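Here the complex is missing one protein chain, while the rest keep their positions.
Right after this comes chain A.
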């Protein structure tokens, strides 16, 4: 048993708010969980040694401003070390959009909290019992919210924090939500988000997990898709001391479409672990997932991509592709595709590779006078940059591209 988890369970008993009955159920499940070791499948390649006996203060007085992104014009909601620092009453919200604190009782929060996220995620349960601070975003039926909604989540130094995001999109609603997390100090942050997407609704989603250095970040984004709804999600991750993300996309209605692009760039010695699970429970759904990783010297990436097609999910079309580029012999990737298909009339493709340079593309760049070394850098980075170009929001793509390029160039130098 980990001292940290024992302490979590102790602290959970003291949490008392309107969600207490639901938290109590989560706590009961948490108590049944054993501390993951090497034989625990979901944690096979990621050691929790750094968390096991961790003891950090649970409060800070730190202040921070949301990083400006040119041309984004987002509705910003800021958490610093788990504290919501934005004044919700001061927000000038468009019609059809309601934003509440999780501390305020609401039907929407009740409908979404713990209802989308599967209960087997250990840190998800920790978040269930300890995340008293959170944000509840409700987009009314038929509303189209043009301005992106950005939830900024800072972890500073020497602090443990837990934040929660709940999002409900009504029928035919349309919105963009950005989960923007970062932190460099010695901290532990869990950040889980649940998205309940109703019939014909469209969600454009981004998760930036830009934690570095000593930060420990464990979180998840979980989506439930109703009939004919559409999800376009992009996840960009660094490694940090330990970053672990779980993404679940659940096709709970028919004819839903999910696109999930993700890219991870690991500087030397960083650790990044992404587990994605696509559940096709209903017929005629489509999923397209592209995962791309560039891994620096002595860094370790874990990618586990599971597609589960239930018996009733006929005519499902699901594709998952994972490509990785190792920058040195000391870089490591553990990639595991998992396909479970119980329906007989489906199309499913799944692949994981360690990338090689496209010789024809290299030749093309060389015939344009570009030096071989530079051409290789362009092609290697291009492999991840493709995910950035594919982001529908141009302001985000233009902000992110130079940041990732700089990180990549630093990685090349150090590998």
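The rule is simple: a contact is a pair of C-beta atoms (placed from the backbone, for glycine too) under 8 Å apart; a residue touches a chain by one contact, two chains touch by 3 or more; residues count from 1.
As a convention for this text, contacts and distances are computed from a predicted model.
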| item | value |
| --- | --- |
| Omitted chain (choose from "Cysteine desulfurase activator ATPase", "ABC transmembrane type-1 domain-containing protein", "Membrane protein" or "Ferritin-like domain-containing protein") - UniProt protein name | "Cysteine desulfurase activator ATPase" |
| Option touching the unshown chain, where A:17, A:104, A:371 or A:409 are the choices | A:371 |
| Touching residues on chain A - with respect to the absent chain | 358-361, 363-372, 374-375, 378-379, 381-386, 389 |
